[in-house]
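What you see is the complex with one protein chain gone and the rest in place.
For clarity, chains are labelled A and B in written order, and residue numbers in each chain start from 1.
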Amino acid sequence: MASTGAHGEHNYLNHQKGIWSWLTSLDHKRIGIMYFITVMIFFLVGGLFALAIRTELWSTGETIMTAETYARVMTYHGAVMVFLVIIPGIPAFLGNFFLPMQIGAKDVAFPRLNLMSWYCLLLGAGVALLSLLYGGADTGWTFYTPYSIKHAPAVICMALGVFIAGFSSILTGLNFVVTTHKLRAPGMTMNRIPLFVWALYSTAIIQVLATPVLAITVVLLAAENIFGIGFFDPALGGDPVLFQHFFWFYSHPAVYIMILPAFGVISELITTFARKTIFGYTAIAYSSLAIAAVSFFVWGHHMFVSGQSEFAGVVFSFLTMLVGVPTAIKLFNWIATLYKGSINLASPMLFALGFMFLFTIGGVTGIFLATVATDVHFHDTYFVVAHFHYVMVGGTLMAIMGGIYYWFPKMFGKLCNDAWARISFVFIFVGFNVTFYPQFVLGSLGMPRRYFDYLPEYEHLNKVSTIGSYLIGIGFVVALITIIHGLLKGKPAGPNPWGAKTLEWQTSSPPPHENFHTTPIVTAGPYEYR
Amino acid sequence: MGNTSHGAHEHHIIPLKTYLQVFAALIFLTFITVAVTWFDFGAFNAVVAFGIASVKAALVLAYFMHLKYDNMMNRVIIGTGVFFLLVLWFFSILDIVTRVSEQSTL
Partner (left out) sequence: MSTANHGNTHSVRHHAHHYESAEHEHQSSKEGVWVFLCTEILMFGGLFVAYAIFHHLFPETFKIGSKFTDVRYGATNTVVLLFSSLTMALGIYYCQIKDQKKAVIALSITILCGFIFMGIKYLEYSHKIHLGLLPGDWYAGNADMIASEIGNLKLPENIGLYFSFYFMMTGIHGIHVLIGMGLIGWVLIRTMRGEFGPNYYTPVEGVGLFWHLVDLVWIYLFPLLYLVE
């Protein structure tokens, strides 16, 4: 038992001491912080790969690396960012920390599984990195067959790494589903849970339903490499496109694993910093569930030019348009919340507004790509690259940054320097647009993705894009310094520096080991501002 | 262990007899599964085999796995799993059967 009061106020950070107490901790808050650190390190790695890609593309021909190296760098950038950064990013880090607190619970339903999921992520990352010993995988993060079934040990390592990391995601999802069902505080009915919880809950459903299919797919991929089982090998009558079906059955819903929690964060930020009750709580809540459900019906839009039947292409194209509806519902409700609110442009709000702007561009260009006729032109060009970076970086990463600045005072009991946080926003936001907007143009001019070289006429815009990527890099360095400075020198935050209404702000900062001094009893909705 | 506490657990206990009856039904259905292969139902062979297997599965779920007496949520969870499996099946097979191919696949 930890001593209480010996070191000032008792909280989860000083509840127990030493690195071992962290590595064996069953406290969802500590596991959340462990995810924070892990994801930040992976983000650094993935980010360095990204800068290497952009540096190579500074000029035509071989700039700093060969074509073979470039293919590997691009693969690891994608795989690290997708499987190790964005997917665990919000749910396993911010979600782990705040989902139980927002519903007034003391912990997640299965704390041991929660810890295990963190180790699964590390182990999965470790096994995937073993592939570097075999020269590295160069298939892109999607591991498309038949290129990926050439008996390559590197692909086997990546497949098994993804399999194990997938367990991490499944366990987090499982935990969140049961926690949301069973551990809500008295009075916390399902239509009083904060929108961040709704988003995480919808995400958890996707994690539970989609990830197992990825698991069997990568097992089959590994078996294909080891035994040549032939499911995806045309020589045995197998079908390479079937791999894409299985892969995207997971990976399309997975992009909602990435973006839905971001929607949740934005809902929290908008209502808090507009100091106004969220507009259309029910609509936003159920649109999260709707997106989760629809996400399973649209995966074929990744395969319009892959040899999928034209009929299936038309069906998937139509179904894909449906995703636009719940997404737009969210956006309009956020804008309606801002209307006549007392908007406070603190750094988290800047990220939220940046999110709305960038995500809208990402979403609307997604409609271009969902339309078969235009996709045939845009497919595998930089237009696609720009589109999903607007969604994943302009969307999810902006939300993560906003979420970090928003909840930092709660997690550590200290304030970040808001001026520096805003400077980091300016660098990231400007740098992001400078990097990726030209890629829309490049893509519509026909520049294909995944090559280390390009035609000379694309050089100017590529130079602009590369400069932008360095600006993003500077922005994240500033953000990192701001966070570390806040940790070391930040002023005491007090329990509720932003005047937010959800439950996590009603306890001390940092929270005590059991989250609340007394179990909260809920009598009203989550955002009772005015 | 715990013999002093009472009242907290009102779990439904399925009688031994029911378990044995369900087991007998499952064995009978296994016999039927094999027996129907002696007859040819043409295109319905697969449907018959799959139908019998599903009846067996339903028995296991309802009695051995206690779903008949469990709360609604657990039924919804398992039903959701099956539903999304059907989604995977439906759209994958939709692509395969609607492909127009110039040459034979093998």
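The rule is simple: contacts are C-beta pairs under 8 Å (C-beta built on N, C-alpha and C of every residue); 3 or more make two chains touch, one makes a residue touch a chain.
Remember, it's a predicted structure, so these values are computed and weren't measured experimentally.
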Option touching the unshown chain, where A:Lys150, A:Lys182 or A:His460 are the choices: A:Lys182
The one residue from A:Ile87, A:Ala109 or A:Ala137 touching the chain left out of view is A:Ala109
Hey, which of A:Met116, A:Ile229 or A:Leu445 is the one touching the hidden chain? A:Ile229
State which residues belonging to chain A touch the missing partner chain. 1-2, 16, 20-21, 24, 100, 105-111, 113, 170, 174-175, 177-178, 181-183, 208-213, 215-217, 219-220, 223-224, 227-231, 233, 236-239, 242, 246, 514
Residue positions on chain B contacting the omitted chain are 1-5, 8-9, 11, 13-14, 16, 19-20, 22-23, 26-27, 30, 33-34, 37, 40, 45-46, 49-50, 52-53, 56-57, 60-61, 63-66, 70-71, 73-74, 77-78, 80-82, 84-85, 88-89, 92-93, 96-97, 105-106
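The working rule: only the chains that are shown with their structure count from here on.
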Separation of mean Cα positions, chain B and chain A [Å, integer]: 36
Chain B-facing residues of chain A, complex: 181, 205, 209, 213, 237, 239, 241-242, 245-246, 249, 296-297, 299-300, 307-312, 315-316
Which residues of chain B touch chain A once you look at their complex with the stated criterion? 73, 80-81, 84, 87-88, 91-92, 94-96, 98-100, 105-106
